[in-house]
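Complex shown without one protein chain; remaining protein chains in place.
Coming up: chain A.
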(Lines give C-alpha, C1' and ligand atoms only; values in the text may rest on other atoms or scores of the structure.)
Protein backbone atom coordinates (compact mmCIF):
# COMPACT_ATOMS: atom_id res chain seq x y z
CA UNK A 1 0.00 0.00 0.00
CA UNK A 2 1.39 3.39 -0.95
CA UNK A 3 2.39 5.80 1.75
CA UNK A 4 0.17 8.78 2.22
CA UNK A 5 1.25 12.06 0.68
CA UNK A 6 4.13 13.63 2.59
CA UNK A 7 2.93 15.62 5.54
CA UNK A 8 4.46 18.40 7.51
CA UNK A 9 5.44 17.71 11.10
CA UNK A 10 2.45 19.64 12.42
CA UNK A 11 -0.04 17.76 10.32
CA UNK A 12 1.43 14.48 11.51
CA UNK A 13 1.10 15.63 15.08
CA UNK A 14 -2.54 16.64 14.63
CA UNK A 15 -3.24 13.35 12.90
CA UNK A 16 -1.50 11.38 15.63
CA UNK A 17 -3.67 13.16 18.17
CA UNK A 18 -6.96 12.36 16.45
CA UNK A 19 -5.93 8.78 15.71
CA UNK A 20 -5.10 8.32 19.39
CA UNK A 21 -8.48 9.72 20.48
CA UNK A 22 -10.38 7.65 17.90
CA UNK A 23 -8.54 4.47 18.94
CA UNK A 24 -8.95 5.15 22.66
CA UNK A 25 -12.67 6.00 22.48
CA UNK A 26 -15.18 3.50 23.79
CA UNK A 27 -16.84 2.06 20.70
CA UNK A 28 -20.36 2.91 21.95
CA UNK A 29 -19.25 6.50 22.42
CA UNK A 30 -17.73 6.73 18.95
CA UNK A 31 -20.97 5.30 17.53
CA UNK A 32 -22.95 7.99 19.33
CA UNK A 33 -20.70 10.85 18.16
CA UNK A 34 -20.30 9.54 14.62
CA UNK A 35 -23.32 7.36 13.81
CA UNK A 36 -22.92 4.79 11.05
CA UNK A 37 -25.52 6.55 8.85
CA UNK A 38 -23.22 9.58 8.74
CA UNK A 39 -20.48 7.65 7.00
CA UNK A 40 -20.01 8.90 3.43
CA UNK A 41 -19.59 6.32 0.68
CA UNK A 42 -16.15 4.72 0.67
CA UNK A 43 -14.32 1.66 -0.59
CA UNK A 44 -12.24 -0.69 1.48
CA UNK A 45 -8.52 -0.83 0.82
CA UNK A 46 -8.38 -3.31 3.67
CA UNK A 47 -11.51 -4.66 5.23
CA UNK A 48 -11.48 -4.62 9.02
CA UNK A 49 -9.45 -7.56 10.36
CA UNK A 50 -8.26 -8.57 13.80
CA UNK A 51 -4.76 -9.75 14.65
CA UNK A 52 -2.16 -9.32 17.35
CA UNK A 53 0.46 -6.82 18.37
CA UNK A 54 3.29 -7.93 20.64
CA UNK A 55 3.55 -5.42 23.47
CA UNK A 56 7.02 -4.47 24.55
CA UNK A 57 8.21 -3.26 27.92
CA UNK A 58 11.60 -2.23 29.27
CA UNK A 59 13.88 -4.18 31.62
CA UNK A 60 13.88 -2.33 34.91
CA UNK A 61 11.20 0.01 33.51
CA UNK A 62 13.71 2.18 31.63
CA UNK A 63 16.27 -0.27 30.17
CA UNK A 64 16.40 -2.42 27.06
CA UNK A 65 13.15 -3.67 25.54
CA UNK A 66 11.65 -7.12 26.12
CA UNK A 67 8.47 -8.77 24.85
CA UNK A 68 5.75 -8.72 27.49
CA UNK A 69 2.76 -10.37 25.83
CA UNK A 70 0.33 -9.74 23.01
CA UNK A 71 -2.85 -7.71 22.61
CA UNK A 72 -5.63 -7.93 20.06
CA UNK A 73 -5.50 -5.21 17.40
CA UNK A 74 -8.01 -4.47 14.64
CA UNK A 75 -7.01 -2.58 11.52
CA UNK A 76 -8.92 -1.13 8.60
CA UNK A 77 -8.10 1.12 5.63
CA UNK A 78 -10.62 2.92 3.44
CA UNK A 79 -10.67 5.35 0.50
CA UNK A 80 -13.25 8.09 0.17
CA UNK A 81 -14.82 8.96 -3.20
CA UNK A 82 -12.43 11.95 -3.44
CA UNK A 83 -9.44 9.61 -3.09
CA UNK A 84 -8.46 10.39 0.52
CA UNK A 85 -7.20 7.34 2.36
CA UNK A 86 -8.02 6.73 6.03
CA UNK A 87 -6.40 4.19 8.33
CA UNK A 88 -7.31 2.81 11.72
CA UNK A 89 -5.37 0.64 14.18
CA UNK A 90 -7.44 0.05 17.26
CA UNK A 91 -6.73 -2.28 20.19
CA UNK A 92 -9.47 -4.86 20.69
CA UNK A 93 -11.59 -6.82 18.23
CA UNK A 94 -14.33 -4.40 17.18
CA UNK A 95 -14.54 -4.19 13.40
CA UNK A 96 -17.13 -1.38 13.52
CA UNK A 97 -14.88 0.68 15.77
CA UNK A 98 -12.02 0.33 13.26
CA UNK A 99 -14.25 1.23 10.28
CA UNK A 100 -15.59 4.36 12.02
CA UNK A 101 -12.07 5.38 13.04
CA UNK A 102 -10.71 4.87 9.51
CA UNK A 103 -13.56 6.91 7.94
CA UNK A 104 -13.07 9.70 10.49
CA UNK A 105 -9.31 9.64 9.80
CA UNK A 106 -9.97 10.18 6.10
CA UNK A 107 -12.58 12.92 6.63
CA UNK A 108 -10.35 14.76 9.10
CA UNK A 109 -7.66 15.08 6.44
CA UNK A 110 -10.00 17.02 4.14
CA UNK A 111 -12.52 19.83 4.01
CA UNK A 112 -14.65 18.34 6.77
CA UNK A 113 -11.86 18.63 9.32
CA UNK A 114 -13.30 21.59 11.25
CA UNK A 115 -16.81 20.20 11.39
CA UNK A 116 -15.70 16.70 12.41
CA UNK A 117 -13.20 18.01 14.94
CA UNK A 118 -16.01 19.86 16.64
CA UNK A 119 -18.46 16.97 16.47
CA UNK A 120 -16.15 14.08 17.36
CA UNK A 121 -12.57 14.91 18.28
CA UNK A 122 -13.10 17.78 20.72
CA UNK A 123 -15.73 15.89 22.75
CA UNK A 124 -13.47 12.81 22.87
CA UNK A 125 -10.54 14.92 24.04
CA UNK A 126 -12.63 16.57 26.76
CA UNK A 127 -14.01 13.26 27.91
CA UNK A 128 -10.54 11.72 28.09
CA UNK A 129 -9.21 14.66 30.11
CA UNK A 130 -12.23 14.57 32.43
CA UNK A 131 -11.93 10.82 32.97
CA UNK A 132 -8.25 11.21 33.83
CA UNK A 133 -9.04 14.12 36.17
CA UNK A 134 -11.73 12.14 37.99
CA UNK A 135 -9.34 9.21 38.36
CA UNK A 136 -6.61 11.50 39.72
CA UNK A 137 -9.06 13.10 42.20
CA UNK A 138 -10.23 9.72 43.51
CA UNK A 139 -6.66 8.48 43.84
CA UNK A 140 -5.59 11.72 45.56
CA UNK A 141 -7.93 10.81 48.43
CA UNK A 142 -5.84 7.65 48.96
CA UNK A 143 -2.57 9.57 49.30
CA UNK A 144 -0.98 8.93 52.69
CA UNK A 145 -0.45 11.91 55.00
CA UNK A 146 2.26 10.83 57.38
CA UNK A 147 2.44 12.46 60.76
CA UNK A 148 4.90 11.81 63.55
CA UNK A 149 3.52 10.62 66.85
CA UNK A 150 4.57 12.93 69.69
CA UNK A 151 5.70 11.10 72.80
CA UNK A 152 3.92 12.75 75.72
CA UNK A 153 3.73 16.46 76.35
CA UNK A 154 6.97 18.26 76.74
CA UNK A 155 6.73 21.40 78.78
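In this text, a contact is a pair of C-beta atoms (placed from the backbone, for glycine too) under 8 Å apart; a residue touches a chain by one contact, two chains touch by 3 or more; residues count from 1.
Methods note: contacts and distances are computed from a predicted model.
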{"item": "Which of \"Carbon-phosphorus lyase complex subunit PhnI\", \"Carbohydrate ABC transporter permease\", \"Response regulator transcription factor\" or \"NADH-quinone oxidoreductase subunit H\" matches, in UniProt, the chain that is not displayed", "value": "\"Carbon-phosphorus lyase complex subunit PhnI\""}
{"item": "Positions on chain A contacted by the hidden chain, ascending", "value": "1, 3-4, 12, 16, 19-20, 23-24, 50-73, 75, 77, 87, 89-93, 132-144, 146"}
